[in-house]
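Part of the complex only, each chain left as placed.
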């Protein structure tokens, strides 16, 4: 039950952060650029965001292992 | 049952309201650059409308994209 709650919290956080970052990257005010292109950008952006998440996670865990006082 | 119902409806209304607060703050920042007139220009109005719709498009695409990954 606890693990499931934490998994939901993590997924929610990921959805919120990826939405905010990909919206900012792909949609620019006054939002009249081509919609199909912008939607395509959101898809590639999500792939990039997941890869960034993995890269950051790796770098952070490596750092924690080398310097436990972080 | 009545009180449960009442709480559910109030809670759903509150969730919508809090989303409106969040979207307004974000889209106002992106769309409004001039504070000298209390009326919204049609360009500002259009921008706010597109902003919230594009944000929701992005959110849906992110949620679907993450469901496909799992």
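Residue numbering begins at 1 within each chain, and the chains themselves are lettered A and B in the order written.
Criterion: a contact is a pair of C-beta atoms (placed from the backbone, for glycine too) under 8 Å apart; a residue touches a chain by one contact, two chains touch by 3 or more.
All values reported here derive from a predicted model rather than from experimental measurement.
Undergrad: Expressed as a composition formula with the shown labels, how is the entire complex in this file built up?
TA: Summing over the structure file, the composition is A x3, B x3.
In this section, only the chains that are shown with their structure count from here on.
Undergrad: Would you kindly tell me how far, in whole Å, the mean C-alpha position of chain B lies from that of chain A?
TA: 20
Undergrad: Okay, in this complex, where on chain B does chain A touch?
TA: Going by the criterion above, the answer is residues 30-31, 43, 46-47, 50-51, 54-55, 57-59, 61-63, 65-66, 69.
Undergrad: Mind pulling up the chain A residues that touch chain B in the complex?
TA: Going by the criterion above, the answer is residues 11, 14-15, 18-19, 22-23, 26-27, 29-32, 35, 38-39, 42-43, 46, 50.
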